[in-house]
Structures are given as C-alpha cells and as structure tokens.
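Only a single protein chain was left out; the remaining protein chains are all shown in position.
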C-alpha cells in the first residue's frame, strides 16, 4: 500500500488552493477573539521594555555583532524578535495542531471533505506564517519607535523572521506527528526554553567558555539571532548572513519532508 | 449472485480488510451498495462497522482488498470521492469555535464551493433541520439532538450523492430520534443514497432497505429486514414466564412447540411460525405460566441470535 500512501501525500507543494480554506476558517474564528491575538504581541514588547529599562541601566553597553559596543536594549531587541518568531511558530504547529487533532476533532471534519492531510498541514503553516509576520512587523515598528533600528537593512529582518518561523513551524509539525500525548509537550518546552535562555538572547557568546560556545552555536535560535541582530543594528552585515539564512532553508526543508512523510500517521488512521 | 450495473453500484468492496497493527478490525468483507437505497451496517460495538465506514469515507487507508466508491479508488481519487460524499461521524466533529451558520459556511468552503451558493444552501439546510432560530448560536450551547441535526445539515452542504451516517441517533432522546428519522426518510425520497451503521434494531427496520450484520470483523448475515427475520428467526416469538428458577426445567416441556427455544433468567423465548397456536398448546399442557406474550419476530431477535447475548466491551 506504500504506493497509495505516496500518491496521496507527495503533492505537498501542489496542495495550495484548498489550504487557504483553512486560513479562512481560522480568520473567522479569530475575528471573534481578535483581542487575544492582539494580546500575543505584548509579551515580547514587555520583555523588551523591562530588560531595556532595568537591565539596560545595570549593564550599559555590550559588544555588538561587529565587536563595537552597542546599547544593551539594541542588543536584546533583535534577539527577542527572533525568539518570538520561534515561539509563535512552535506553539502554532505543536500545541495548537495537537489540540485540534486530538480534542476538538477539527481535522476529522475537514478530512471528510476534499481537503487532504497536505492541505491541512500547509494551511496551518500558512496561518502560523501570517500571524507570525504580523507580530514581527509590529515588533519592528515598536523597535523603530524606540530608536532601536539603526539601518535600512532592518527591512530584511521581516523576511528573515518569516524564514525562521517557517523552519520552526515545519520542524514543530514534524515533531507533533510523533507526539503520543500531552506529556510529550514537556519535550517541546525542554527544547524551546533553554534556547530562549542561552542562545545569546540576553548576553553575548563571549560570556561562555569555549566548549559551551560550540554547543550554543549549534542551536537553531542562535542562527536566527545571528541573522536578525546585524540587520536591525546595521553592524556586521556580511555574506555570513546568507549562511544563517541557508541554515533555516535547510531546516525548513527537512521539517517539511518529515512532515510530508508522517502526514498519514498524523491525520489518517 | 449477478454483478449489478457498475454505474448504479455506489460502493463496491471485495475482500475489504482493515488492520491496526496486529488487530484486524475488518476481515475481508464483500459489500455492494446500490444507488438510491438505504443500506445498513448492524453489529455490536467493535464489530468493525465504523472502520468500514471510515474506509468508504476515504479517511482511512484500506489495508487489503478492493474498494470502489462511486466507481473510483479511494487511494488515488480520495479527494474527488469525498467531494461527493456527505459524512455524519459517530462523534460530532462540529467546529466548536464557530456559530451554527458559520459551521455550514466554513464547511462548504472546504468543498471549494462559492460563497453565495453556500449562503443560499445554508439557509435552506438550517430550515430543513429546524435550526433557523439557532443560526447565530454557539455550537457549544446546542443540545445533543440539535448538534446531530446540524451535523446532518453540514453533511448536505455539497449536495452529496451518498450520505454516510455512523450511529446517527446514539445518545438522543426519543423525540430527537424521530425528528432525525423523518429527515433521513425525506432525503431518501429525494434520491440520496444512505449508508448507516447502527446498533438500534428499530432504527435499522425503520430506515434500511438492505443491511448486513457484522460481528468480529466479519459479515455474518445479509438481506432486507424481512429476509433476515425469515432466515434467522421464526415469524413469531412467544415469551413465556414461569416462577423464577423454573425456566430451565420448563424449556424441555415446550421445546417441541417451536423451531427453537431460548432460556433467559426471567422467561423462555419460543420461536414459532404460529404464536397463538403455541401459546394455546402451553396452556393445554397445564404448565400455568405466570405470564405469556405473543409478538412478531424483530431484527433484535436476529441480532441477538447472530451476535450472542454476551457483552462485547
């Protein structure tokens, strides 16, 4: 039966059209709880304001991407931008998908229509992307208003966060296809929180001893921050950024490939 | 058995099998459903009815055997087939985050239907299932019967050729069940092919032209309700009550009066072609039952005969 499975799941990029129906559905739902959506944007802003005001005053300046000193707030802001792109994408592709799958049975109903598993996966990722882009754009505006953007390169920070979001959403959905129950989400937490805390979000890599630096450099969020921080600070722009972008292209490709392969397992019994 | 015209054969299964790991849920069944009929899968819990329905609905990959729905293979043409089916699942899968009407609108969009057409159909369907005054209510607030009716309305949004109903009235009160049967009967009159599973015999007798009885992943009997009764039970049943504890002993004294006698804790069931004659004979033999009732044989008798009286889950 592997032949049949393949014919049903492989046209992943071709799923396009009907996937937007899922986005339509989510829009309809969220129109009613828009306040909740809007509120999601505040968390990174609160972090930015708190750390900027308080820790900024304690720390003063830190070494920026090119080694020159920058204000602590300007240092931490792009990192929060990348981290919130990660957090949003992971939430949307794991907890949210798992809840709809196991409890709300939202997908069961969809699957008895012409919508297939691929449409659902693509639709949810599209939705996560839309939402994430909205948050990122607003956060960039807040940064601009606070005078934390020093370069026109910052315009590229938006597509950069979209790429980061896509990669994390793809990997998150792949991970969800292996989840047995809520207890497994503990592992998601155990992956996300250390990244948030240690991937040079709050302090530079130089704080770590050399062996730990190597470990930190392996984490996806580190690459996200390395990609976004030069763009908003305008410091350390170089060809190296393409390397970090390619890292996420690769991550997204792997995530999508695993998701495509596991879709039947995820959605069809 | 003569093979019916393929165009009129909406479901065609040969050796249809579904396995989950080592567990075989459906074991090589043959089924044919013709256009316009109401076809039932009867069976106790765990018999394989729902698994069969999910395969027909193209949401569960077939493990083995052949399955054609509307003449096509679910493995390759799943989306095309699903576009022409209506599905009422066993558990309501309504979108709890949407209102009654929005449920219909969004579901219609999944079929790729244009919005104006869906809006028009949504109004008609809400009227058909008597939910017009609840159109803007949240689904959460509906009663069980209303949810069921909404699920049926939703399943009709794409004007399906075949409607699949998995235990449509389980858990509903008698009023709600009758309303639902009435709607399903009207759909059948409009030419919609109905395929349903149930473990209610009255439902099967009310709705089904033809049915199969499933037990332990197999089909154990097939035919119209009347045919099944004729084949597996006698025309009438005499229920005879004696003093508690006497039934085993009394069974021997009446067993020649019918084709079969069954001993239950509180009564004897005597299967016979002529109930009144058998009843008279019981009295003539001076057995003095505490109570005696002659009734027609029902599908329930067939069902219990075929699938046993022991609990299955």
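Every chain is named by a letter (A and B) in the order it is written, and numbering of its residues begins at 1.
Going forward, a residue touches a chain if its C-beta (ideal position, glycine included) is under 8 Å from a C-beta of that chain, and two chains touch if they have at least 3 such contacts.
To be clear about the criterion, contacts and distances are computed from a predicted model.
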Name per UniProt, for the chain absent here [options: "3-isopropylmalate dehydratase small subunit", "Transport permease protein", "Tryptophan-associated transmembrane protein (Trp_oprn_chp)" or "Thioredoxin"]: "Transport permease protein"
Using the whole complex, pick out the displayed chains that touch the missing one. A
Hidden partner chain, touching residue among A:168, A:202, A:222 or A:247: A:202
Absent-chain interface residues of subunit A come out as 33, 36, 39-40, 42-43, 46-47, 49-51, 53-55, 57-60, 62, 72, 183, 186, 189-190, 193-194, 197-198, 202-203, 207-208
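The rule is short, and it goes like this: only the chains that are shown with their structure count from here on.
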Just the number, please: Cα centre separation of subunit A and subunit B in whole Å. 47
Can you name the residues of subunit A that touch subunit B in the complex? 1, 4-5, 7-8, 17-18, 21, 24-25, 28-29, 32, 104-106, 108-116, 264, 268-269
Complex interface listing, subunit B residues touching subunit A: 20, 54, 57, 59-63, 75-76, 78-80, 82-83, 85, 87, 89, 91, 93-98, 102, 105-107, 109-112, 154, 158
